[in-house]
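Single-structure report; data block below.
And now, chain A:
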Amino acid sequence: MLSVRDLKVSFATRQGELRAVDGLSFDVGAKEVLGIVGESGSGKSVAMYSMLGLVRDANVSISGSVKFEGREILGLSDREMQRVRGGEVGMIFQDPMTALTPVYTVGWQIVEQIRAHTEMTKVQATARSIELLGEVGIPNPRSRVNQFPHEFSGGMRQRVVIAMALSCNPKLLIADEPTTALDVTTQAQILDLMERLQQSYGSSIVIITHDIGVIAEMADRVVVMYAGRPAEIGKEIDVVRYPRHPYTWGLLGAVPRVDSKNSRLVTIPGTPVSPLDVPDGCPFAPRCEYRMTICDQRPPLHGSDDHLDACWLSDEQRLQIRPTPEGPEARP
Partner candidate 1 sequence: MAALGVVLLVVSACLLAPFYAHDIAHVDAFSSNLNGQIRLNGKWVSVLQANTQGLGLGVTPIGPTWHFSNYFLGADNQGRDVFTRLLYGGRATLLIGTTSAVICCLVAAVLGLAAGYFGGVIDWIISRVFDIVWAFPIYLLAISLSVILLTSGLNVGPIHIGAGSLLLPIIIIAAVFVPYVGRPLRGIVLSLKEREFVQAAIGSGASDWHIITREILPNVAPTIIVFLPLMVAFDMLTESALSFLSIGVQPPSASWGTIIQDGLGLLYTRPWVAIAPGLGLVLTAGALNVLGDGFRDAFDPKAKLRGSI
Partner candidate 2 sequence: MLSFIIRRLISAVLVLFAISVMVFLIFFATPGVDPAARIAGRSASPAVVAAVRAAFGLNRPLPVRYLLMMDHLFIKHDLTSYVNVNTPVIPQILHAAPVTLSLVLGAAVIWIIVGVLGGVIAAANRGKFIDPLIMFVGIAAVSVPAYWLGEVVNYFTQSKFHSSVFSWVPSSGYVSPLTNPWQWALHLLFPWLTLAALFAGIYARVLRAELVNALNEDYVRTARAKGLSERRILLRHALRCSLISIVSLFGLDFGALVGGAALLTEIVMGLPGIGQLTYNSLQNLDLPVIMGCVMYAAFFVVFANAVVDVVYALLDPRVRVA
């Protein structure tokens, strides 16, 4: 349904060209949940925003191909893109505290979106927004619809944002770190809500996160991004249980586990590369324990069975390094 090929996003800055996204390709099928995971600054949000024309920087240049339901949407005119945004593609943002315009009631804002994309009257749209608020689990939607954003808690506001994103029955929902700004219990509630709504609305979802736990809970397929490039792509179960790229190993190792005997938090050594000077070869090489000479060349995305990675290590080497049941050879 969504098919992205070789997406490149770069910004012309005073320090030179900043390559935020460099050769990203993936597909999202109908009713599929795709997770994009990576550290902050890995280009995952920029990739999504640039797809939808939400990057307004005059110095940006975007290339590649983004096909939504078979139609190329990269380079659409503003007016055509407006019909896609909010109508066929809904978006949920990271910080619900600032995502809503403070001077309008939440109902007004939902009605605004509905009326921008449908022929509904104000009365119909208001009824629909009350219905939506109820669906996302806001108590007393009939009275809350006339309240202002500041009268809602963070979790409740995120529910409003979700209601708004769903208001025009979008075929695709893009969620940019939807739970990052929320506290832990609210995070779980919001994830449950999104899963439930995904079932009932049948939308596809692209969920952007740095939290591999969110991926494990929600995603069918995963893209692991590092420094604007895809490091590993595959089914959620493959990537989480049989990771192939050293960066993914690090990411998985960095998840604190309750049952772990080792109570120290594992971190990936080193710091992410600056997007201003991504190495020509493998971008992860400077931080990689298993660096080889060949890593100075750019590794191609390769692999089999819908599980790709960009690493020069051979299967034998990987088995040696990670000879656990979760190693590459233990695949069922």
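A word on the picks: all candidates are chains of the complex that A comes from, given by their letters.
One rule holds for everything that comes next: a contact is a pair of C-beta atoms (placed from the backbone, for glycine too) under 8 Å apart; a residue touches a chain by one contact, two chains touch by 3 or more; residues count from 1.
Note that the structure is predicted; figures quoted are calculated from it, not measured.
S.K.: Which numbered candidate touches chain A here in the complex: 1 or 2?
M.R.: 2
S.K.: Give the list of chain A residues in touch with candidate 2 in this complex.
M.R.: By the definition above, chain A touches candidate 2 via 52, 54, 58, 78-79, 82-87, 90-91, 93, 95, 98-104, 112-113, 116-117, 148, 150-151, 161, 164-165.
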